[in-house]
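Removed: one protein chain of the complex. Kept in place: all other protein chains.
Labels for the chains are A and B, by order of writing; each one numbers its residues from 1.
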Amino acid sequence: MKDEVESRDDRVANLKGMGCSRKRVEDARFTQGKGNYVDDIKLDGMLFGDFVRSPYAHARITSINAEEALKVPGVLAVLTAADLEPLGLHWMPTLAGDKQMVLADGKVLFQGQEVAFVVAEDRFAAADGIEAVEVEYEELPVIVDPFEAMKTDVVLREDLVADDGSIPDGAHGPRTHPNHIFTWEAGEKEATQQVLDNAEVLVEESMYYHRTHPCPLETCGCVASMDKVNGKLTLWGTFQAPHAIRTVVSLISGIEEHNIRVVSPDIGGGFGNKVGAYPGYVCSVVASIVTGKPVKWIEDRMDNLMTTAFARDYHMTGKISATKEGKITGLHCHVTADHGGFDACADPTKFPAGFMNICTGSYDIPTAFLEVDGVYTNKAPGGVSYRCSFRVTEAVYFIERMVEVLAIELGMDAAELRRINFIKKEQFPYKAALGWEYDSGDYHTAWDKALTSVDYDGLRAEQAQRVEDFKAGKTRKLMGVGLSFFTEIVGAGPVKNCDILGLGMFDSCEIRIHPTGSAIARLGTISQGQGHATTFAQILASEIGLPADSITIEEGDTDTAPYGLGTYGSRSTPVAGAATAMAGRKIRAKAQMIAAYLLEVHDNDVEFDVDRFVVKGAPEKFKTMKEIAFAAYNQAIPGIEPGLEAVSYYDPPNMTYPFGAYVCVMDIDVDTGVPEIRRFYALDDCGTRINPMIIEGQVHGGLTEALAVALGQEIAYDDMGNVKTGTLMDFFLPTAWEVPNYETDHTVTPSPHHPIGAKGVGESPHVGGVPCFSNAVHDAFRAFGLRQTNMPHDHWRIWKTANELGLHD
Amino acid sequence: MSKKMHIKLNVNGKDEEFLAEPRELLIYTLRERLNITGPHIGCETSHCGACTVTIDGKSVKSCTMFAAQADGKEITTIEGIGTPDSLHPLQEAFKEHHGLQCGYCTPGMITRATKLLEENPNPSEEDIRFGMAGNLCRCTGYQNIVKSILAAAAEMNAAKEAAE
Partner (left out) sequence: MIPAAFDYYRPTKMDDVIALLKEHGDDARVMAGGHSLIPMMKLRMAEIPHLIDLQAIDGLNEIFIEDGQMTIGAMVTQHDLINHAGLEAAAPILREAALQIADPQVRYMGTVGGNVANGDPGNDMPGLMQCLDATFLLVGPDGERSVAARDFYEAAYMTAREDEEVLTSVSIPAPQGGYAYEKQKRKIGDYATAAAAVQIIKEDGKCTAASIAMTNLSDTPIYSVDAGAALVGTAVDAAALNAAKAAMLGDIDPTEDNRGPVAFKKHVAGVILARAIERAWSRA
């Protein structure tokens, strides 16, 4: 037999299991133009729906007249809130416990808000129909500043004020103003105040983490098809959480969940944009029910940037205290969170500010307090986690800026300040002041490796020389050394404290082994480029001893996949990856019994070895997993059911805490404000590494999105609430020309509670990258007195910093 | 609605004839009329390049061209580059070097890269970054795309040398 001549190493290699850079199985179709994205779906008689959108940020709607639109050839229907109201569908619940208008119900709260839904035979007729709908608006005062929102008499949400003028509690407790959504606290307020009051050194700093947008290359969209004969609704769409969408659609439409099939086909990038439920989905479903035909809705790029799923928009004020030697003693953080016109943030229910309470970062800070105020403004709703776990980029940006500011105050090197405050290896599992229990870490090792790799001391010497040269008039370029050390909190999450709309945030995997020794596994997650079909097969290959190439991974079809909460917040590997391993172990347990029967020994006398069970002490006696699979289907084994299948629903005992150490070297042209990234080094520790090639790709991509956010990407509004950055001319997505080559590195500190020790990596580079790029800009000006300047660091803002520091005089 | 036009195209070697409104953008002709769904729609304002096709030897963003303008022209899309049994070296290289993730930009990337390598068979990394700057990718950070194109160029040059 071939097996007998193969070495153990060969057998391991044949599996293409965990730890190898297996090439992606997805790529064959994508490189040949055979991906199947939602806009590729074409059904018989399919109609096209699109929105009339508000040009105003805050206005009353006095009338909507669709008469002319209905005369446009090809236009079949125009839906308004009045049409949806009898069905109870003119408003819908948001993921954050608020409700949101599906179609404008008497008023609009942000520019681009959905006012009417035009259904037509094709997208050309729909566009003409939209032009012909006449809407009369009565403009209202526009509030785009959340601080003003908390003072003004202008009420944005009359529906949230009682008839007597009192303000009822919201989903997250008491509200203090009609435009106030919630106050959320973590940590110890008085104790923190006491520490700050008695501090040897205290620094206070405010920073604004600007509003931006995930902007995947594919916009959001769906196709709804109501089969009236069978009473079945099928909804294809760009859903990062297909099961959650099925449940939401069932709850709001009243269609029983078994009669709804939600399918996420290939998704052209998500980054958080495709987590939410949007009016387009609801209107498409309604339009399909009304017309009896399939209805497609696809956002255009302006719709996407202006209306679905912004990210960030956090005004953060921090106070950090320390001893004179630099040991941090306390941290206080207040956030004013601009949520736009509806609270549609995508966070676990109990966490209206996400995991912002990870803002003590990688540091052993004994006492801390966090307070977040959510506020309504006349901006688009959203508040999704753009390539990060819930609000973790905000938290990490906050602490990584506060540490830098403290270093400035202390006159210390920022790398050294970090080092003396890191949580030590032996302190893990570490209970942080704001409540989380960090699972594992070895920060000092990672930091030392990073600083050595970039020759940190050499960089500082070079920088000092550059400052001298600048002062002597020999150069007009400054040099910044950006540092960041981040700890993420991903893999939401334990059902005991993590749910969305009451759905626990477990995830799932179901495996069927076929008689010939190949398999299919289905999961509750959905890849948007992460390569799940490749990596989950690798996990399974290592767990069940069948080659990854013989395992099909399927996701995204709620009729076939087990229930799961989807892919965002780097949760796929920590949660669904764990479910996959656990389901694999169930397979292996049954395989062990079958093997023992076939080998005529006791169950305990066989042991698993790569791709087979061997008799302990007699490795020449074995049954391969392939043989066992066949036996499972053709032998009557006493006490064992035929077949070889397993399902696992995995409720993680804790989050995972990936971490990393990044260094960016940047040159800044003081006269033009143009930054040039000379070097970027990224060390990631994501625990056990499943596929190094894919990890590296995730790091490159996440860093590039971080570069964009730090250096120019924003959703900007003018005072009238008009979006100033609605196309890719102004919304900054860097090209290959603006992006550097990155150096990647790693350490491995497995998660102790995860079945395979993996922590997740997709979002780390974004979380760690934004502060690193930003710190590089800040650092370039440190010698000239800069303490804090807000992102995005585009040319003019960098120039402004230089100008204000007198560097143009 | 304006009067429909009679339009003839040759797409991936096949003649196509149809009546269309002049305002029909070429990307919709390809995707919806001809079911050639490799080219994608990303930005609609000629910034992202997901819709890139080759028209009479030029890399063109098909979201910014009317089918009427393309009347009489030869068009190549990703579907016309390589076959499942014989992939183009660029397709092989993108697979080999992890030059894609979600795959949405990939058809436009590869289509553009075929033209880039035709005009410059020995590009430097800088040439590639400049020559691919009309194609946005949100996933890869471009590093492995550049690597893939460099590898494909080397492969194609080696094959050419072997043939000579």
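The working rule: a residue touches a chain if its C-beta (ideal position, glycine included) is under 8 Å from a C-beta of that chain, and two chains touch if they have at least 3 such contacts.
Here the structure is a predicted model, which is why all the values come from computation and not from measurement.
Of the options B:Asp71, B:Glu96 or B:Glu155, the residue whose C-beta touches the omitted chain is B:Asp71. Taking the complete complex into account, A:Asp794 is the one of A:Asp266, A:Asp611, A:Glu627 or A:Asp794 that touches the chain left out.
Considering the full assembly, A:Thr725 is the residue among A:Gln240, A:Gln463, A:Asn654 or A:Thr725 that touches the omitted chain. Among A:Asp128, A:Glu188, A:Asp364 or A:Asp413, only A:Asp128 touches the chain left out of the display. Checked against the full complex, the one of A:Asp603, A:Asp671 or A:Asp719 touching the unshown chain is A:Asp671.
Mapped onto chain A, contacts with the missing chain fall at residues 123-124, 126-128, 131, 300-302, 671-674, 712, 716, 724-725, 729-730, 732, 734-735, 737-738, 794-796, 799-800, 803, 808.
In the full complex, chain B makes contact with the omitted chain through residues 1-3, 5, 21-23, 25, 44-47, 49, 52, 58-61, 64-66, 68-69, 71, 112, 116, 130-134.
We adopt the following convention: only the chains that are shown with their structure count from here on.
With centres taken as mean Cα positions, chain B sits 30 Å from chain A. Partner chain A is touched in their complex by these residues of chain B: 1, 21, 23-24, 28, 31-32, 35-45, 47-48, 50, 77-79, 82, 84, 87, 91, 94-96, 98, 100-107, 110, 128-130, 132-146.
On the chain A side of its complex with chain B, the touching residues are 23-24, 26-35, 37, 39-40, 42, 73, 122-124, 128, 215-218, 266-269, 271, 298, 300-301, 528-531, 693-694, 696-698, 700-705, 727-729, 733, 735-737, 739, 741-742.
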